Every structure is written in C-alpha cells, then in structure tokens.
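One chain of protein is taken out of this complex; the other chains stay put.
Chains here go by letter, A and B, matching the order in which they are written, and residues are numbered from 1 within each.
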Amino acid sequence: MSLVGFIFRRVLIIIPTLWVIATLTFFLIRVAPGGPFQSEREIPAAAKEQLLRKYGLDQPLHRQYLSFLANAARLDFGPSYKFPQRQVREIILEAFPVSAELGGWALLVAILVGAPIGVIAAVKQNSRADYAAMGIALAGVSIPNFVLGPVLVLGLALTLYLLPPALWQGPESRVLPVLTLSTAYVAYIARLTRGGMLETLRQDYIRTARAKGLSEPVVVGKHALRLGILPVVSYLGPAAARIIMGSIVVETIFAVPGLGRYLVNAAFNRDYTLVLGGVLFYASFLMVLNLLIDVAYTRLDPRVELA
Amino acid sequence: MTRLAPLVRPFPVRLPGSSWLAAALAVILAAGACAPAREAPVGAAASAARWFGDTSPPPDNVFRFNLGAEPETYDPGLAVGQPDGRVARLLFEGLTREDPQTLEPLPGQAYRWEISPDGRTYTFHLRPGLRWSDDRPVTAHDFRWTWLRVLKPETAARYAGFLYAVVNAEAYNKGELKDENQVGLEAPDDSTFVVRLAAPVPYFLYLTQFYTCLPVPRWAIEKHGNRWTRPGNIVGNGAFTLDYWRQNNRFEVVKNPRYWDAASVKLDRVVGYCIDDLNTSFNLYKAGSFDWCPSGYFPSSFIPYVREYSDYRHGDYQAVYFYSICVKKPPLDHPDVRRALKMSVDRDAIANDLLKGSRRPWGNFAPSGYPGYHNPPGIPYDPPKAREYLARAGFPGGKGFPKISILINTSEDHRRIAEAIQAMWKRELGIPVEVFNQEWGSYLQATTALQYDVARRSWIGDYLDPNTFLSCYVTGDGNNRTGWGDPRYDRMLREAAKELDPAKRFAILREAEILLLDEGPVIPIYHYSTNEMVKPYVRGIYKTPLDIHPLTRVWIDREWERRATRVAARKAEAQGTR
Partner (left out) sequence: MSTATASVVAEQTLASSRPESLWADAWKRLRRNRAAVLSAAFLAGIGVAAALAGWLPGLQDPTLQDLRLGATPPSPSHWFGTDELGRDTLARVIHGGRISLMVGLVATFVSLLIGVSWGAVAGYRGGKTDEVMMRFVDILYSLPYIFLVILLLVFFSRSILMLFVALGLVQWLTMARIVRGQVLSLRQQNFVEAARALGASDAAIIFRHIVPNTLGPVIVYTTLTVPAIILQEAFLSFLGLGVQPPDASWGTLVSDGARVLALFPWLVAFPGAALSVTLLCFNFLGDGLRDALDPQDRRDVA
C-alpha cells in the first residue's frame, strides 16, 4: 500500500473518531453538576439569564449540540466561559507551544539519558551494571513529580541560588521543569530500550556480525540499535501526547503557562467550551502524532509494512 | 555441557543505583532544611533587622508582585474577585480614590463634592483638564454612562447590586424599568455629576472608589466589543496603562503620562504575575523575583517561620472564615442542634495552635474594627452546654445523629481545619462527621444549590461597614446559601438601613448580629488577618483592613540599606549616650 493511501485511510478513521470523542465529551460535561458563571458572590437572576442567553445555554440540548458541531468543524470553539474575553482557539494556540517546548525538551532529555541506560543494561544483562542502571532509571518513575520538583527547587534555587525557582522566562528557567518532567520518561525509555535491545541482540544477524569480527561497540551501536530502538519510537507517540497532560504538576509548581494546567482548571471551572476544545485538540494531536510515528516506524524497520 | 555447573554466585553486596540517588536527594533535602535564608543583616546594632531571601532591588523602576489567580476580566464593571480589582485599580480611577493607609475616600477624579442635608443627593465636581490615556477628556457623561452600563441587565454585571441605593437603579437592573433617564444619575454639564439616592447610605463614598464604579471609555467598548481590554485597545484614566498581557502568566502596566497626578507616580512599570500555587509564590519572593507577596499568597504553615523577618507584616483584615449550615434537612433545621455545633468548636485551638497564632479566633460574624460598631459577645466554647443542647434536640450523647459532611474546596489549609473540627465534633458531641473535599466549581455549585450539610465559607468586606457582612443573611439573599431566613432579622436590617443616627443604627445592627449568632446558620471560626511580605526597598505599601493597595505612591528605595544603617546607628548612639 502506498504511503499516500495509508495516510488517506488513517485520516478517514480519524474524523469519525474525533466526532465520537466530541460527542462523548459534550454530553459528559453537560451531565456533570454545576455550570460556568458561578462564584461566591451571587449573580442577580436577570444577569444570569442574560449570560445563559449570550452563550446559547438556554437552548435545548440537541440544538446546542448541533451548533457546537457546526462550529467545531470550522475550528471555532467560541469564547471561554471563564475568560469571556478570549476565544478558546486563541487560548489553546497560545498555551500549546509552551507545553510543546517543555515536553519536547523533557522527551529529548529522557531519550538522551534513558536510551544509553537501556543499552548498557541490555548489553550487561543481569550484571551489577544492569541493576544499577535500571535502578537509577526506575528511581525516576518511583519518585512523584511533585516531590522531586520541590526538592530540586529547594536545593538548587533557594539554597544555592543557581536557578530561578519558577516562571518560564529565560533559558535558565527551563532547566528545573524539564529535569523534573523527564525523570519518569527516562525510566520508560530505558526499560523499552533494554527490552528492544535484548530482543535484537539475540538475533542471528548480530551473531553473524560478531563472527565477522566487528567490534562490540559497532555491533551494538550500528547494527543492534537501529532495531532495538523501535519500541521507543512507537512509545513516543503516546508519550508525547501524554506529556502534555502529565505536565500539570510541573506547570503548577514552576508556574509554566502551559496547556495542561489550563485544561485541568477548565474542568474544575466547568468551562465547557475550553474543555471541549481542549479534548478535541488533544485527541487530534495524539492521532496525527501516531500517524507520523507509524510512518517513521516503517522507515526504520523494513520488515514492517504499511497495513 | 552439563547443567550441573554451579550457577550460584556469592551474594553480591549491591545497592541498587536508586539508593545512591536517594542519598543524594537526602543531602539536598538536608541542605535545604538546615541552610539559613540569605540574610542581609543591617548595621552592627543589636536590633539588626533580618530580611528574608534575596534583597537586591530590581535594576529599573519596576515593581513586581503576585496577583494570584488570573483575573477573569479587566473590565471594571464586570470585575468580581480581588485579582480583577487590583488590575482595575491600576488602570482606572473613580470619583474618589483610597488613602493608601486608611482607605478613606480621598478626592480622585472628583476634587470636591457636596452632600445634601438629607444625605440623598451627592454632587461631584470633576477636576479640570482630566484626560483619558488616548487624550480624550474625562467628563461627567462618562461616569453616567458607566454606571448605567453596570445597571443595564444585558451587561450582567455581578456587582450591580452596589448601586441599588440610587433612585430606580434596582428596577432598571431587574428589567422592570426600561427608561434609563429615570435612574437617579445626572450629568448637567461636562464636569458635574449628580447622584440621587433613594435612601441615605452612610458609606456611599466608599462605594464610589470600588471597582464597579470606575469609569470606562464608551467609544472603546463600542468599537472593540469584548476585546476592548486588550493592550492597544484599552483606554483608561488611571495611573498606569496596559502594556503587555499573557494569560496565566503575567501582565505589565506602564506609567500613564496623562494621569492628572502623574507627577507623584514614581514607578515606571508594574508587573503582576498570576501564580496560584502558594509555594511557588513564596519561593519566587525568596529568590527576589517578587518585591511584594500579598496576603494569602504564601502558605500559612510558613508564618511562624517568617515572623522573625522584617519583611513580614501582619494586620487586621475585614474578613471572617466561618462554616455555614444548610438548614434544609433535619436535624440541622433545629436551632438547638446548630447551637450544639457552634459551641463545641474550639476556636482558640484552631487559631492559636493549629494556625500558630497567624489568625485570631473569632466568635462573631461581623469583623472587628468598624469605628463606632461594638461587636456583641461572640459564641463561647462550651462543650457541656453544647451537649445539653444536643440532648434537648433529641440526640443525647450523639445517639441517632445522622452522619453529616463538611464540604470544603481543595486547599490544605481548609482540610486541616476541617479535620480538626471533625475530630472536635466527634469527641465532644459523639456525632459522625465526614470531610468532603471538592474542587472549586463543584463546591460553588453545591453551596449555591444548598446541597450540603456544613460548608466552609469566607466573607470579605467590600466596604468599611458591618452591613457588608450582616446583609448576607437576609432571607433569600444570593450570598446567604443556607436556606435560613428569619423575618425578625430582615426587619432589623431594614430598619437599620433607614436609620440616620449612626449610634442607633449600629445598635440595631448589633441586635441583628446577636440573633444571627444564636440561631443563625453560621459558625464563625477565625478572623482573617493580612499576612504579607514586603521587601526592604519597597516604600508606599501599607497594610490595610480590606487588603486594597493603591500602587500609585509606591517607589523603590535604592538607598534602603544606607538609610537603615543610619537609623540603626542613630538609635545605638541614642542608647549609648543615655
């Protein structure tokens, strides 16, 4: 099957999937108690009616749903209920690059640190080096973000004054949030690399390479790694998308103006439009990313065909 | 090859890499916990002041602080919460403006005013030469248009009720009256603004400086609609104009050269960050990224620790933390049950022990500090009496009492207090209590819809008069949220509103408060105080009872260290020569 055909078929699947997600979320959030426009201070009834009318919330449910779909198709999700001066699309487009940068750096660090750990562990399987390497990696996934973050802040920013404790301003401020976010992913990537390398290293062609007299680093680095790294590649898709949500803790602790925090607050505030826009954005981002990953996968592993 | 070759290796003494990591972390932890904050001891005198964290002033005339939450809107007419208010006060100015220390109304856009003998007509005279930031003149028509806009039902302004004292305002806002010309607001000429009230309101001048009453530019709103508050579109008459804004991150304002008092504004720029995590806010203050950490924006657990630093300022705040009781379901509809609950809360233990004295235990509903108002005696802590009441209501020893829940919104301060009170009620009354923690949206919904048993609440005064508290519990008031109502209470508040003599008026309000404390649905717990941190080089910020801080007089004193050394030296000298 050609590449274009593959992509086309995928897109055909993505669209109805998005529709199902949109519908599910639309009704789920309507069903949850509470609504926007609530505060400790009561709004006079007339004002509340006005607000409901302004946002079309007084319409029957099916009509709200249809107009929502119509607008969504044009990528117009309306104004945020909590911040009525801003459009949802605007908010997402402004916050997403921040999360993407944070997540991108974190994944990069995770790969640069995790893959070598996994390789070492695989090559020296069941030795001390294996346990030590995997131990370090697993420590990353066993210490919650919201503990590691404050510890790093306390040590490096508030005692040693080396780095800013928060805010996303300037290159120094990237260090701590990225470090905190990447530790969990280091473990996953290390583990996946180890598994993939173990599998690959047992293959016959590796034995052949060794028999041919190639040095171990060349065998491992040039021949085994190419296929051994494949599980990591396929993990990158869900990892990248999940890192946006998973960065909520980091965004809160380090005051990073990213998308994760926005969406969680939107759920808490019953900001219907922002939640819907966010969920759809997240879902489409994930699916497009998976598509790209699948295509990349086939380039790396000639045994796999586009199916 | 046989498989009998020994596979057993000597048991390796091996620590997984993780424990080295843990050790490293422990070292960092220990360093953090033991390391003293970076201090800047001043002078050699024994009374050296200690300052918290980094005390180097910013390189330019910039003032940076934490606004807390992201403002919902920058439109003063629609503003609701404190963050909105802080921003609005930077960009706009009303007829009056607050004194930075006492919050008394001082001349703002109006340089003088007259009040009629019956207290129902106010005539404001605007200063000559007032201009908006886009050079248009500020006129009385702007004020009239603004206040009518607040009252217009389509605007859905949440504080429209503030202006209900104005003739026909309430009817207009509720949509019963369509003609805006019948509302008691007139602008006979460009610089005179006349307000006619239906009944005299002693604190009316305080309302004119409240954000709802700040003037807004009609042409900008008509031109840009919802986007009029963006940098570039926004026009204001305040000391600063909006220069930069990034949601969930920060906003920046710069000095407005067209402000009538621009000569006294010493700052070039003010930056407000929107950081709602208390620890992060505190850390940024320590690292010197903020010059001021307003009250409530650092964790109260740290208060005992920062008390010894001169950054810390503590003052009274017109706000009360209380629990409200929903009286819809038995047995909470029985006044004796409510009395039992109220009297078995040990406020002293909560405020002094749990909160380490950072708040005042408070058994009243209206806060202290209203000149002329004498609070009645508060609810006592009397567990034996409480048990009597409970028995009288039919639940001796707590037997048969259904499980009730305490609803709080997510915050560990609220949770600790709720857990403490849960334990108190269990211990003193023997009743089963659970703590129910919800996020803000659900919490608001539950309290509004009266779907709770006991809920944690707070109320902050909007102006310096006990009415701002007591009026909440009028039957059916939107801020009541308990389902409680008593015609006696309503009557007293109505009488008070009509009473012209301040002493008599306060006496009526006091009676009303006594009734509220006895039978009403409130369990006051503590009296808020302001707990803020200010860097040594900041001048012009004072602690105020409503936590309002006009920033127009703030300036950065780069000579602070020399000044402080001189003062300390002089003090030492004076002590030496005695």
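Definition applied: a residue touches a chain if its C-beta (ideal position, glycine included) is under 8 Å from a C-beta of that chain, and two chains touch if they have at least 3 such contacts.
No experiment lies behind these values; they were computed from the predicted model shown.
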From B:Q422, B:N480 or B:N531, residue that would touch the chain that is not displayed: B:Q422
Full-complex contact with the absent chain, from B:T102, B:S116 or B:T410: B:T410
Candidate in contact with the missing chain, chosen from B:P299, B:G369, B:G430 or B:G483: B:P299
From B:H141, B:K356, B:R539 or B:K571, residue that would touch the chain that is not displayed: B:K356
Touching residues on chain A - with respect to the absent chain: 13, 17, 20-21, 24-25, 28-29, 31-33, 126, 131, 134-135, 138-139, 141-147, 149-151, 154, 158, 187, 191, 195, 198-199, 202, 238, 242, 245, 248-249, 263-264, 267-268, 275, 278-279, 282-283, 286-287
Hidden partner interface residues of chain B, rising order: 1-4, 7, 11-12, 14, 16, 18, 22, 26, 29-30, 32-33, 278-279, 299, 301-302, 305, 349-350, 353-354, 356, 410-412, 415-416, 418-420, 422-423, 434-439, 442
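Keep in mind that, in the parts below, only the chains that are shown with their structure count from here on.
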Residues on chain B engaged by chain A in the complex (per definition of touch): 12, 14, 16-22, 25, 28-29, 31-32, 35, 38, 54, 70, 72-75, 80-81, 153-161, 173-175, 226-227, 229-230, 246-249, 273, 275, 277, 279-280, 283-284, 286-287, 289, 439-442, 444-446, 448-449, 457-458, 477-479, 481
Residues of chain A that touch chain B when the two form their complex: 33-35, 38-44, 46-48, 50-51, 54, 79, 82-86, 91, 94-95, 128, 131-136, 138-139, 142-143, 150-159, 161, 164-168, 252-255, 257, 261-262, 268-270
